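Okay, handing you the structure first.
One protein chain is absent from this view; the other protein chains keep their places.
By written order: A, B and C. Residues from 1 in each chain.
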Amino acid sequence: MSQALRTPSGGRINRARTVRFTFDGRELTGFEGDTLASALLANDVHLVGRSFKYHRPRGVLTAGPEEPSALVAIRRDAARVTPNLRATEVELYEGLVAESQNRWPSLKLDVGAVSGLLSPFIPAGFYYKTFMWPRRAWQWLYEPKIRAAAGLGRAPEHPDPDSYSNRFAHCDVLIVGGGPAGLAAAHAAAESGARIILCEQQPQLGGSLLSETDPGAALGDGEWLSRTIQGLMNHPRVTVLTRTTAFGYFPHNLIGLEQRLTEHLAQPDPRQPRERQWQVRAKEVLLATGAIERPLVFPGNDRPGILLAGAARSYLNRYGVLAGRRAVLLTASDEAYRSALDLHRAGVTIAAIVDVRPQAAGELPEAARRAGLPLHTAATVVGTTGRLRVQGIRIQRLDAQGQPQGAAERIACDLVLMSGGHTPSVHLFSQSRGKLHWNEALQAFLPGQSPEKARCAGACRGIFSAEAARRDGESAGALAARDAGLAIGAIIREPPLLEAAGAAVPGELPQPAGRPAIKAFVDWQNDVTSRDLSLAAREGFRSIEHIKRYTTTGMATDQGKISNLNALGIVARQIGKAIPEVGLTTFRMPYTPVTFGSFAGYARGELFDPVRTTPIHDWAVHEGAVFEDVGLWKRARYFPRNGESMHAAVNRECQSVRTSCGLFDASTLGKIEVVGKDAVTFMNRLYINSWTSLAVGRCRYGILLRDDGFVYDDGIVARIAEDRFHVTTTTGGAARVLAMMEDYLQTEWRDLSVWLTSTTEQWAVIAVQGPGARHVLEGLVQDVDLSAAALPHMSVAPGRICGVPMRLFRVSFTGELGFEINVPADFGAAVWEAVYEAGRPHGITPYGTEAMHVLRAEKGYIIVGQDTDGTVTPDDAGLAWAAGTRKSDFVGKRALERPVMHGPERKQLVGLLTAEPHVVLEEGAQIVPDARVTPPTRPIGHVTSSYYSATLGRSIALALVRAGRERMGQTLYVPMPGGNLSVQVVSPVFYDPKGSRQNA
Amino acid sequence: MQRFSGLSLIRRGLTGQRGWQPQWRQAEPKAAYDAIIVGGGGHGLGAAFYLAKEHGISRVAVLEKGWIGGGNTGRNTTIIRSNYLFDESAALYDHSVQLWESLSQVLNYNVMFSQRGVMMLAHTVHDVQVSQRHVHANRANGVDNEWLTPQEARTRCPLLKIDDIRYPVLGAAYQRRGGTARHDAVAWGFARAADALGVDIIENCEVLGIERDASGAACAVETTRGVIRAPRIGVSAAGHSSVIMRMAGVELPIESYPLQALVSEPVKSIFPCVVMSNTIHAYISQSDKGEMVIGAGTDAYTSYTQRGGLHISRHALEAICELFPMFRRLRMLRGWGGIVDVTPDRSPILAKTPVPGLYVNCGWGTGGFKATPGAAHLLAWTIAHDAPHPINAPFTIERFRDGNLIDEAAAAAVAH
Amino acid sequence: MRDLSAARQGPYVAASPLVRPLPPMTRLLLRGGSDTLAAALAALGLPFTEAACRAVSESGRSALWLGPDERLLLAPQRQLIELTQLLREALGGRAHSLVDVTHRQCALEVRGPQAEVLLNCGCPLDLDPGAFPVGMCTRTVLAKAEVVLWRTAEHSFHLEVWRSFAAYLSKILALAARELTP
Partner (left out) sequence: MLLISCPYCGERPELEFVHGGQAHIARPGDPSACSDQQWADYLYRRDNIKGVHAERWRHTHGCGRFFNALRDTTSDHFLATYKVGEPPPAQAQAQAQLRKATT
């Protein structure tokens, strides 16, 4: 049986191209231009999925993105599995593999369906009332069971191999929706020369017109659709994006678009991303998002074979598919009669038209009568039959009060069409924070004013007929262009008045009193029934937001597109309020679900964040360095030789620095050139140190606080000229220190004539440290006398090295005789290699950040961010000596004057020596004064830095300890899982306390 | 109070689930109460419950501008943990975790507290130092927190990618007692239990002013539903704390920022615990319903719009896709924003105020949900005793003047 | 002793159709008041304008407006000493800051009819010629890197990027270029 329900002709599918696909392993065919849903229906397949809670058999309900029931997983390969896709949106391609979800062992025979039998005992919110005893059982029994049952499709378990992309775009007018209103709007706006982006979620433009057998007739202009589309496609200022959903309306007219590029292709081009996420900034936004048909709420309204009337009409006219052979139409509006008439014309038996209204006198009902279709007015549906497919409905007459009376009549059918009227799609408008107001005639919320530059046109503001929508779009388009600042020629017609298209009052169809416990569904996917909503109201939930959360209505993957208004109607009746008084739940982004990958876009792997490397990086890679991430930088942590452990490598590196010479890449240190006649004043106000006395050519260790008094950054500062400082910062602090400086300069000290320039990346910085450093450089450096007399510790001199201009610093972060060569970055690699070559006779050894940390710790030099944590003052860190004593003010000074900032109980930086010299403490380990204390206790400090010092042949540690400096010599304890370790408090300077080596 | 149980469900199931009473009354405001709580979130409702249950003060009104639980209580990612660094914080949050552990039974309302474990990833050497300091500090102050190697982390969460990523996972701090709960249920459970003890829960009642008597003490609140008198007024208004407290002339060191969160479409159970990465800003767990619940960051600017920028949620999903590349094909179902009230040291204020009879509970920033029962319990205590409980004694307003900050943010100091 | 004065090595730049690295050039960052900037540009033979986000070029020398008190001066390689001299004399006692940033950043050229589209893969600015005309220049962001973007012709952009971001930036552009139909 192949496409048994396909019409012999008609529709917009390409009958010349047969497409093969499988559903749950069953091989089927459809045509190019089909959706999975239309192809399944063509093959008379109505059972497509199972519902979330009761595992009820479910079929296709709609023909669009509002579909709550027909959800499937599409599998391209093991890694390319996408769950929860709507069959009504999935475009058919050759070899498509679709699988149903949330069923076991099979779709037809689903064990989960037993929950349906339990349904009387598991109403809305039942889980809040039980599963509480015994207490622990929630954890190991109930929750696992609930979790096993929950969820719809399966998440893919392999990394997604596809790529995703991003794009920013700007336009004068963004038009959302390519139906009659959107197309007309785009056309009108384009005439003004406006830059336009038109996005349409479907593969083709046309919107509702695509479901007309003759769009021309609907518009009274046969050529309009094709002509307009052609015009837009060829227009240089118009960008048309199909398969593109506007998913979110963000502040200041930023709209998020998701464009699906390859999902509809059998063989996607591997270079093309699967999806592209657009961020469009529009001067004006025009929403032509159409309307969504509303189902009717009656017992058993969820069986496969029960469709929205408009959907069935789409399947017939657009896809050439008969959704059934014998149909019943349930309606409360004239519009839905079109479906019955079209299906009748196509040869479907119309067993009945059941119109809830007392009478149906319009043009369309008359046409139905003329066609001899059996028409029952003032009637309601009280039940349906059938299990995996609807087999019949039971209707009952309504008396003058609208109450069911008399005997129910059964009508056999295999297709039920229902229509409760249309609900304008105001989602995006509402996201823009636009106000909605209730329209009694349309029984719908309509858009009012938006605080953003946005307007609506067509069905999304209640103008339903194609022709009226087109005219509405035309004027709206011209107005949008005008408001975007363009000259418009078109005369703006008055927007057409809203037409009172009949609609059922949202809520449940009239039912006999004391009716049996049959389910009338409001939210198809989450299995929320009218009884659940009544229960929530009975339990005192009044806010619609509470009812939504308690019953989960509107929280399924369709986000209530078809259920919200009916839910409102039922609640309103239950608590005796009018619908607008009950109010509406907030519309949240996204309009339809959006792929995570498209948010991430290019940001993955090495492009997740920039990888910053220094000019010497490649050399380090070649030397087999192991790197660590510091901010965005990759820094060489150590240089293992022939399989050395980190420990061994670091010991070796440290020893060479102490005994001969080490080479270190310090290029990542932040550098700021502070220039101007008030430079010294600026530095005095900012840093705690005094700079007035710093002579040109000399350096000083600077400490920077925030105005809260805590250490923020530190670094060597060199005076290059009277009016010029070369300031260095920590690697991580480079950007924030510069920002802080600019802040004070631009907003507080605007009296100062000073300018700042980041030179972090201008200079490659090569540290040469160790007793042999001078010998290594002697052969390379020009124009600088390296002698201790001419270039003492903490001084700087301009010069050249191997003909390359440099700033040569005589500084040491290791405690050894040391130099830091600053050369222009492009020369960094060459100079580094030259120094390395020259150093080899002297046993020069490259060392990494780990050895650097050990060496500085041996000298008791702190690392800001490791030995400080944002709660440490200069005095805590033992750096009070650095403060300029005669300065009336500097950043942080006032905060330091608060008593608590120099109380006796403050944590102070000290050294620790373990009783057992080879035990290396864990960084972050806590410190207690008494060996006997056991948790819970309040430690008096913690270890900030801890290493094995090869030089000293034992472990060393720095720690912040309460009143630490008074505890010199005391024994304290470090509680570890294995027991306490005893440590002795000592000076934080472990090596060469006199500093004779660095002054050598 | 109508008792909830599996049996009651079955019994009422036989009669079409009729006969359930409202979970709380639609109370009309009375002229006066013994105490008023401003703010009908989990914190405020819980405070009213504990006032009635533990301090015998049941003439209490909870005033909610909109619908209860509609603020941050219903807008967060439901993560619960107590492995904070400083002893003061750890004590505060662990007090809460201890109350969570029996909350369903105490309230006879299943709040679905699930101790699935919270894993906080370390991606850099500096992260490792900070995380291990937390682990050691927690071991000392009696809060469970353990260090996992990257492999151990992946064993606990098999989908986690630990290498071949921009910032490889170097380890993780793991708290077994941490987890998640059903956020709405917390508000409703507290409301129902408080209501049963006589507390009036008054929704759609916005506070317009706070009146002070001759002595300067707070004595009444003006609301959209009239003036309501009470000698003790507790303010638990999260993002709106500054606005409310200013009505009584109290200025706070607080700023309110938009915070976003989002969920994916529901998928079958696949994610066993909570995973957080403060370095690349990823916060993720799976709800009982099957949705992946993901926390994004705050926007840079203060705002009361309950709406954030697209680039913020993009950033969050970049991080999720980097750590869990199989989730790239999942889809965002729903995103939303809350207003978080942030203090300079990222620790809350839970204290008496300079105005007699006025108490404040605010500044929870992004961490308020986990603290719900604890904050509620301590606020009730502080109101009942007109003095703080030892646990919340350090969390004063004055600490900012005196410099006794409890700086959890700074302690996780930025990399060197 | 080796002479390395010619041993320059710029950062890695990923190749892609629309993107090419520009040859090394001299870069100076000049900051000061309007008079100072005017005097400096005059000395360089460049017209002065206070108009924001505009670049001026003359015989291989360019001055890019980066801020009201900030100009990025670009000139051919090996003009550093000459230019510095020139400016020192021209500016004499005027308060200003002149800093050599020749090596701090490098330049890429993005050229082709699709240059705008390519840049918009990560640059949030409106690059339509109407909004970003030839001669406009500004600091901005591209993906997660800061760049100076300068439109030198309808289909040609000059990008200045800090050297450690060059690899990242060029890789993003190369990746995005794959989507563009040649």
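Criterion: contacts are C-beta pairs under 8 Å (C-beta built on N, C-alpha and C of every residue); 3 or more make two chains touch, one makes a residue touch a chain.
What you are looking at is a predicted structure, and each value in this text was computed from that prediction instead of being measured.
The chain not shown here makes contact, within the complete complex, with A, B, C.
Set against the missing chain, the residues B:170, B:254 or B:296 yield one that touches it, B:254. Screening A:893, A:938 or A:954 for touch with the missing chain picks out A:893.
Listed for chain B, the residues touching the missing chain in the whole complex are 240, 242-243, 251-256, 300-305, 307, 309-311, 344, 400-402.
Touching the omitted chain from chain A are residues 250-254, 279, 281, 433, 451, 707-708, 739, 742-743, 746-748, 750, 888-889, 893-895, 897-898. Residues of chain C in contact with the chain left out of this view: 52-53, 66-68, 70, 124-125, 138-141, 146.
Methods note: only the chains that are shown with their structure count from here on.
Between A-B and A-C, more C-beta contact pairs join the chains of A-B. Chain centres here are Cα means. That of chain B falls 49 Å from that of chain C. For this pair, chain A with chain B, the centres built from the Cα atoms lie 22 Å apart. Work out the mean CA point of chain A and of chain C, and you get 33 Å between them. In chain B, no residue touches two or more other chains. The set of chain A residues touching two or more other chains comprises 279, 603, 606, 609, 611.
Residues of chain B that touch chain A in their complex: 4-6, 8-10, 13-14, 16-18, 20-26, 66-70, 74, 87, 101-102, 104-105, 108-110, 112-115, 123-126, 129-137, 139-142, 159, 161, 164-167, 182, 184-185, 188-189, 203, 264-270, 280, 286, 288-290, 305, 307, 309-310, 313-314, 317-318, 320-322, 325-336, 402-405, 407, 409-411, 413-416. Those residues of chain C that touch chain A in the complex are listed here as 1-5, 7-11, 24, 29, 31-32, 69, 95-105, 117, 120-126, 128, 131, 143-145, 162-165, 167-169, 171-172, 175-176, 178-179. Within the complex formed with chain C, the chain A residues making contact are 163, 165-170, 195, 271-273, 276, 279, 281, 602-603, 606-607, 609-615, 632-633, 673, 675-677, 753-763, 779-780, 801-804, 824-831, 834.
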